[in-house]
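Please read the structure below before turning to the comments.
FYI, not all chains are in this one, though none of them got moved.
Chains: A and B, in written order; residue numbering restarts at 1 for each.
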Amino acid sequence: MTLFSLVDLFGVSVFAVSGALRAREKKLDPIGFVTLGLVTATGGGVLRDAILGRVPPFVFQDSVILGVAVAVSLAVFAVNIPQKGLEYFDAVGLGFYSAMGALLALEKGLPPIPCVLVAVTSAVGGGVMREVMVHELPFIFRGTLYATASILGACVLLVAHRAGAPDPLAIGLASAIAAGLRILAIRFNWSLPTPRDGER
Amino acid sequence: MTLFSLVDLFGVSVFAVSGALRAREKKLDPIGFVTLGLVTATGGGVLRDAILGRVPPFVFQDSVILGVAVAVSLAVFAVNIPQKGLEYFDAVGLGFYSAMGALLALEKGLPPIPCVLVAVTSAVGGGVMREVMVHELPFIFRGTLYATASILGACVLLVAHRAGAPDPLAIGLASAIAAGLRILAIRFNWSLPTPRDGER
């Protein structure tokens, strides 16, 4: 099992929890749990792979990753995880996917700015699909440093890679910083300014 | 005309009816009928082809399939099909697409579990797009054995193929069983259990 599969596996698992928790909130059946779990866990990675020309996308090649995502989703159906875990598990998935997305784009030879876009797309893609499918507003529009954390994570990875850090270190660092910022933002309700003030 | 195009044509036509019926319900204009008809009829197949690396996707190669989907959608604008047909036509499309998706994934050399995922993605994809675009809850979340029927159909195809059944037989059998289960579930309101009972 390579580093990539391992990081994919972590990212997929935590995102699957967040998707399954949304399914619980919506009172869906087990298939609903698996659907939202899988969509959240793999949607961004499938977009990423489609963008980078990796065909078929990872989850369609690897029965282990797919099986784990399904098992995690069903486990959430069976056991009782506090509902507010949704945002926290999602934050950890955001971190992993941001780091992985940036690294894979880099290895494909993309320039730095597109690398960041690939990273953010892969990190937020699954969550956007999850929310759109059940008619919730995607986190990226709720203003608590969601995309910001992903962008920061991608930039950390690019800098660490440029500085010669080995991949596991770069991924660990970038994931932790992105997830950390997002979690702090949830806790302390940090946000960017909006044009709310009668400016329209 | 090969078996594949023929099965595609059937799947596309029945899905187009379901999309156009949703357009009628939403009181859309003819272009709205064609849009929802086409999206429902081809959305899942386009996803499937993107996943399997079949470029351009089938509907962009074949003017006949595209023309039929448009014509069927406009026919629904012109004639009067009972609105409750939406779910039944959708069920038949679900069956065809599940069988075709599994077979194409198999031929691409994917392992069995990913084959099932390709099948389900291609079978439910167009319907999910249809519902998301007009702000309805996708069938896959409504709990009447929708994805379940698709999974069953894909498994039947895999088993039939493994058992040496010729493609037309395997596709016919898998389609009929998937569509049949879904139609029975609609009729008799069969569903899977949900965590409704105060467990959250």
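Keep in mind that, in the parts below, contacts are C-beta pairs under 8 Å (C-beta built on N, C-alpha and C of every residue); 3 or more make two chains touch, one makes a residue touch a chain.
These numbers were taken from a predicted model, which means no experiment stands behind them.
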Size of the entire homomeric complex in copies, 2 being in place: 3
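Just so we're on the same page, only the chains that are shown with their structure count from here on.
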Distance between the centres, which are taken as Cα means, of chain B and chain A, whole angstrom: 28
Complex contacts: residues of chain A adjacent to chain B: 24-32, 34-35, 38, 46, 50, 55-57, 59-63, 66-67, 77, 80, 83, 132-135
Of all residues in chain B, those that touch chain A in their complex: 50-53, 105, 108, 110-114, 117-118, 128, 132, 135, 137-138, 140-141, 143, 146-148, 191-196, 199-200
